[in-house]
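Below is one structure, written out as structure tokens; comments come after it.
Showing chain A:
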Amino acid sequence: MDFQPLWDWFRVLHATSGIKLTIFYDAFDRARFFNGFLTSVRLMAVCLVASVAIGVVGAWIQGSRLRVLRLVTQGYIQFFRNTPPLVQLYFFYFALGSYLKITTGTGMSVPIVSSFTWAAICLSFYAGAFNVEIFRAGIEAVPRETLEAAESLGYSRLKAYVYVLLPLAFRISLPALNNNLVNLVKTTTIAYAIAVPEMLYVANQIWSDESNVPEMMNVLLVTYVSLVGALVYVMGRWERALRIPGYMPA
Partner candidate 1 sequence: MIQRTDLPVLKPFRLGAAEPFRFSAWHGVALVAALLVAVGIGEAQAAPGTPGIIATILKWTPLLAQGFALNIAMSFLAMAIGTAVGVPLGLAQISLLPPVRASSWFATQFFRNSPWLVLLFYCMLLLPFEVRVGDTIIPLPGWLKSTIGLSLPVMANVSELVRGAVRSIPYGQWEAAESLAMSRRQTLGMIILPQCVKRMTPPWMNLYAILTVATPLTSVVGVSEAMTLTGDILSSEARTDLLVPMYLYLLLWFFLYCYPIARATIALEKRFQVR
Partner candidate 2 sequence: MMVWTPDQPLVRLAEVHKSFGAITVLKGVSMAVMKGEVICIIGPSGSGKSTLLRCINALVPIQRGSILVEGQEVNDPKLDKLALRRKVGMVFQQYNLFPHKTALENVMMAPIHVLKRDRGQVEAEALALIRKVRLQGKEHAYPGELSGGQQQRIAIARSLAMNPDVMLFDEVTAALDPETVKDVLVTIRELAEDGMTCMIVTHEMGFAREVADQVYFTDGGVLVEHGPPKQFFASPRDPRTRQFLDQIL
């Protein structure tokens, strides 16, 4: 489908009203912004999946009998929850990153881990810390008696966990989990600070080149709100589909 007439409309818009939306009519800016958008979406997706995985593993470790494991997990949670994510990011990228450099053939010192990867790691652990707490609270909301009933029906410990406890715990945690995931998606914008070429960073480049700050800011705001809003909508529908009838969460 030929979009050229659509792009030209924006060119005309600039000529008549002065609203400069080069991301539509200029091919280079269009490509830049689109790639930035894709990078943002990629970062969000990676962090969503990784943070949930970290949450599950962390909640499992927290149920361990070894006190030292429990304390280490608690320490990890409290560290990531009570410190600024931006400072965590700088710590990972600048401080830890300064040690992870290799010298190339030309003698230059090049970081092994890219900024995107650092951002993904840091944000996943940040959101993962909250997820551990959320999953733990969900598991603890299932009474011991329910597990006992399952076992007396013949389920093994593992099967009782998989078929009875975890589905229940997941449904109970879902509202808090959704809240946290939405916050995670919003927080991915801090990757700007370490020059990850996501949407905010690219928009900054564009408005520096084209001097169209208000237009770009508005586009950014609308795009982000729409992205997050879409996630909220999908999560909301999922939540409603998995709702336990008659259960009023405390």
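For anyone wondering why these and not others, all candidates are chains of the complex that A comes from, given by their letters.
Note that in this section a residue touches a chain if its C-beta (ideal position, glycine included) is under 8 Å from a C-beta of that chain, and two chains touch if they have at least 3 such contacts; residues count from 1.
If you're wondering where the values come from, they're calculated on a predicted model, not measured in any experiment.
Note on chain A: across the options 1 or 2, its touching candidate in this complex is 1.
Across the complex, candidate 1 is touched by residues 62, 70-71, 74-75, 77-79, 81-88, 90-91, 94-96, 98, 133-134, 136-138, 140-143, 145, 168, 172-173, 176, 182, 186-190, 192-193, 200, 213-214, 217, 220-221, 224-225, 228-229, 232, 244, 246-247, 249-250 of chain A.
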